[in-house]
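All protein chains of the complex are present and in place, except for one that has been dropped.
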Amino acid sequence: MLQWLMGWFAYAVAIWIFAVGLYGIVTSRNWIHLAICVAVMQSSTYVMLLSIGYRTGGAAPIFVDIPPGTRAVDPVVHALMLTDVVVEATVLALIVVLAVQIHRRTGTLDPDKLLELQG
Amino acid sequence: MSPRIRLALFVISLLGFAAIFAAGARELKPVGQYPGPYGDVLNAAAVPERHTTDVVTAINFDYRGFDTLGEEFILFGSVMGVLLLLRQTQDERRKENPEEEAGGGPQASDAMRGFTLALVGPLAVFGLYIVLHGQLTPGGGFQGGLIIATAPLMVYLSGRLEEFKAVTSPHVIEVAEAVGAGGFALAGFLGLLAGRNFLANVLPLGKTGNVFSSGTILLISVLTGIEVAAGIVLAIRAFLEHALEIELKGGKTR
Amino acid sequence: MILLIIQFSVLLLVASTALAVVLTRDPAKQTIGLSFFGLLIALMFFVFQAPDVALSQIVVGAVALPMLIMLGLAEVRRHRGERTRGKSGKSK
Partner (left out) sequence: MAGATITQVAPLPVAVPLVVAALLAGGRDRWPRSFADAAALGTAIFNVVVTAHLLALSLVQPIVYWMGGWWPRAGIAIGISFSIDAIGAGTALLASVLVAAAFVFSLKYFESVGTLFHVLMLVFLAGMCGFALTGDLFNLFVWFELMGAAAYALCGYKTEDPKTLQGALNFAVTNTVGAFLALTGVALLYGRTGALNMAQIGHALASGTQSSPDALTLASFAFITCGFLVKAAAVPFHFWLDDAHAVAPTPVCMLFSGVMVELGLYGAVRVYWAVFAGVLGTHQAELRGIITSFALLTALVGGVMCFAQTHLKRLLAFSTVSHMGIMMMGVAMLTPSGLAAIAVYVLAHGAVKAALFCYSGILLHRFATVDEMELYGRGRVMPLTGALFALSAVVLASLPPFGVFAGEAILGESAKRAGYGWVTFVASLAAALTGGAVLRVAARVFLGWGEKSERQGQKTGEKRETKAGRSGTPAMMSGAAGALVVAALVIGLAPGLKRGAEKAALDMAGTSDYQARVLDNRTIPAPSVKPAPLEPAEFARGFASVLGALALAGCALFRRRLPRVASAGLRSLSSAVVAQRKLHSGHIGDYITWLTIGVAAMGGLLSLAFR
């Protein structure tokens, strides 16, 4: 039962985090809050990649104490997630910097109050 | 759109999105049954071929080193972007007496100051260790570089803004950032010079398990460490300068 | 089996913390939540046999990002301080 549940639970968590993050972005009233929601949404891809590359009973792909050829999890997704971590950090940094600047110039961080860009 | 209409439209379409996502994920293998083949091929090949014991590092800096080149330049580009966005513009000026207002950094108790300052050395050493052992154990240039970057941060957190600025002289850090990032790209040319492909691992591989093993993997890892550490410090410094020393002309935020 | 239960509970914690972080509307409190969320994600990497990613996630997710946001929030607060001082200065 738990085995079966675990088989799908991680994917469900990934979907949940993506949806929750998007919800946060759409309803946000503060650019810094919004930046954090973007970071949360991005975590969805961690859960997704990690669970795709996981192998029950597999060792970490580090063959120091275990001989090469031992059943191990997928190392490729780990490399992808490292890139993902960098992307998360850099995007967040740029958004926060832009938000700080917008606050310096307008005194607000609320997207609802910044409606100068109408088509 | 009014907030209510927006929310209604969003929630409906979000359900649709989640349904598509779920239907797709339902067709995957259950978690824990990674089918391969990519990861298995590399797990089998990396140790004998690259003389590394950490396969993830071998992938990052060799098999898929080209991804990591892009990744390092994402970081590099973002740091440059942060510097561009936080530069002093025409409607801004340097504060005349920034220290008075800012109090010279965050207020911290004496115990806290001593504690954070004592962390500087160990953090730097630990970071260096992580950088150099990336091919053997978890870690590598990126992780180690991040840890090294926290060392000067501790100087700031201990309330010593001036010392922080002294140890993070932009001239030095900028050059380090450039050497790290540019060096990675140049390391790719080693392969071309040796008559092989871009980013080919052409240095001697050494003995598996030694620190000085794995050829260009170690070289690129060290360069990445320099780039990451320098980039983070550069960005944080720009942030602090902007917050503490630059104000809009007229002195006040609009 | 024990590992399975640990993995399950970590994922459950990750899912609920994500919601909590998003629903916290005050960025200062949210930053603390994000830091905790980052740690949980790192823990998740660890229990799913990804120590490399766990290491960088600890530094990025639990230290660097919250630090960055704290710096941003500190500057925003300073703007607010200047503004109120500016106003009171004028009224005198």
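Here the chain labels run A, B and C in written order, and each chain numbers its own residues starting at 1.
Everything that follows uses one rule, which is that a contact is a pair of C-beta atoms (placed from the backbone, for glycine too) under 8 Å apart; a residue touches a chain by one contact, two chains touch by 3 or more.
In this text, all values refer to a predicted model and were calculated from it rather than measured experimentally.
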Touched by the hidden chain, which of the shown chains? A, B
Just name the one of B:64, B:133 or B:237 that touches the chain not displayed here. B:64
Which parts of chain B face the unshown chain closely enough to count as touching? 1, 3, 6, 9-10, 12-17, 19-21, 23-29, 34-39, 41-42, 45, 62-67, 69-71, 73-74, 76-78, 80-85, 87, 89-91, 174-175, 177-179, 181-183, 185-186, 188-189, 191-192, 196-201
Go through chain A and note every residue touching the omitted chain. 14, 18, 22, 25-28, 31, 34, 38, 41-42, 44-45, 48-49, 52, 76-77, 80, 83-84, 87, 90-91, 94-95, 98-99, 101-102, 105-106, 111-112, 114-119
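Here, only the chains that are shown with their structure count from here on.
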Measuring from the mean C-alpha position of chain A to the mean C-alpha position of chain B, what distance in angstrom results? 16
Provide the C-alpha centroid distance between chain A and chain C, rounded to the nearest whole angstrom. 12
Where chain B touches two or more other chains at once, the residues are 54, 56, 138, 142, 235, 239, 242-243, 253
Would you mind listing the residues of chain C that make contact with two or more other chains? 51-53, 56, 60, 64, 68, 72, 75, 79, 83
Please name which positions on chain B make contact with chain A in the complex. 3, 6-7, 10-11, 14, 17-18, 21-22, 25-26, 28, 30-34, 36, 38-40, 42-44, 46-48, 53-56, 59-60, 64, 67-68, 70-71, 74-75, 77-78, 81-82, 85-86, 136-138, 142, 209, 235, 239, 242-243, 248, 253-254
Taking the complex as given, what residues does chain C use to touch chain B? 51-56, 59-60, 63-64, 67-68, 71-72, 74-75, 78-79, 82-83, 86
Going by the contact rule at the top, pick out the chain C residues touching chain A in the complex. 1, 4-5, 7-8, 11-12, 14-15, 18-19, 21-23, 25, 27, 30-31, 34, 37, 41, 44-45, 48-53, 56-57, 60-61, 64-65, 68-69, 72-73, 75-76, 79, 83
